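Note that this complex is displayed minus one protein chain, with the remaining chains in position.
Let's look at subunit A:
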Amino acid sequence: MSAADCEQQETGWGILEDLPGDPMIWVLIFSELAAFGLFLGAFIVARAIHPAMFAAGQATLDAHLAGLNTIVLVTSGWAAARGTAAARAGDKRAARGWLLGAMALGGVFIAIKLFEYAGEIGQGIGLETSSFFTLYFLLTGFHLLHVGLGIVILAVVSRGAEAAGVETGTAFWHMVDLLWIVMFPIIYLVQP
């Protein structure tokens, strides 16, 4: 058995090791993509069955606030990517600064989303208003929980600011970013 084979057996992650960060985070990322994909699929099918109800629900949403949140989250993703680059270069101070910026923008995303929810709830809209709002609150709420979890993960990895840890934390953060990029037009803009 060659030395390479021995090393492969010791780590045990196979081809997942070619990905940036801890392979375990990629198991989580692929699971999350599958779960959100199914969830979005359910939303798309429900809209095809009830186009009028979904059009009415969508018309009450604030697409401009959600668009602003897209810009906030994309900028946060950029800051996280800069943090990874700084950590790889061994500049821990810069890495912490970029990650702090990414977390702060994550906080802004949450604040804007809660403000948006408050406006909708103020109009008397809730989980049981219609199938559209049930799926809307579940999908965006589930995503919002991931933003909160992502901020916690970034806070944890920014303490040591080691390249491997930062790569792992930011991989999760970029997945949260990617999910929103796909969710935003499907929920807020695509016309039934």
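Going forward, a residue touches a chain if its C-beta (ideal position, glycine included) is under 8 Å from a C-beta of that chain, and two chains touch if they have at least 3 such contacts; residues count from 1.
Everything below uses one rule, namely that contacts and distances are computed from a predicted model.
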item	value
Undisplayed chain, where the name is taken from the UniProt record, one of "Branched-chain amino acid ABC transporter permease", "ABC-type multidrug transport system ATPase subunit", "Cytochrome C oxidase subunit IV" or "Monovalent cation/H+ antiporter subunit F"	"Cytochrome C oxidase subunit IV"
Residue among A:40, A:94, A:110 or A:138 that touches the chain left out of view	A:40
Missing-chain contacts mapped onto subunit A	15, 18-20, 26, 30, 33, 37, 40-41, 44-45, 47-48, 51, 63-64, 67, 70-71, 74-75, 77-78, 80-82, 84-85, 167, 170-171, 174-175, 177-178, 181-182, 184-186, 189-192
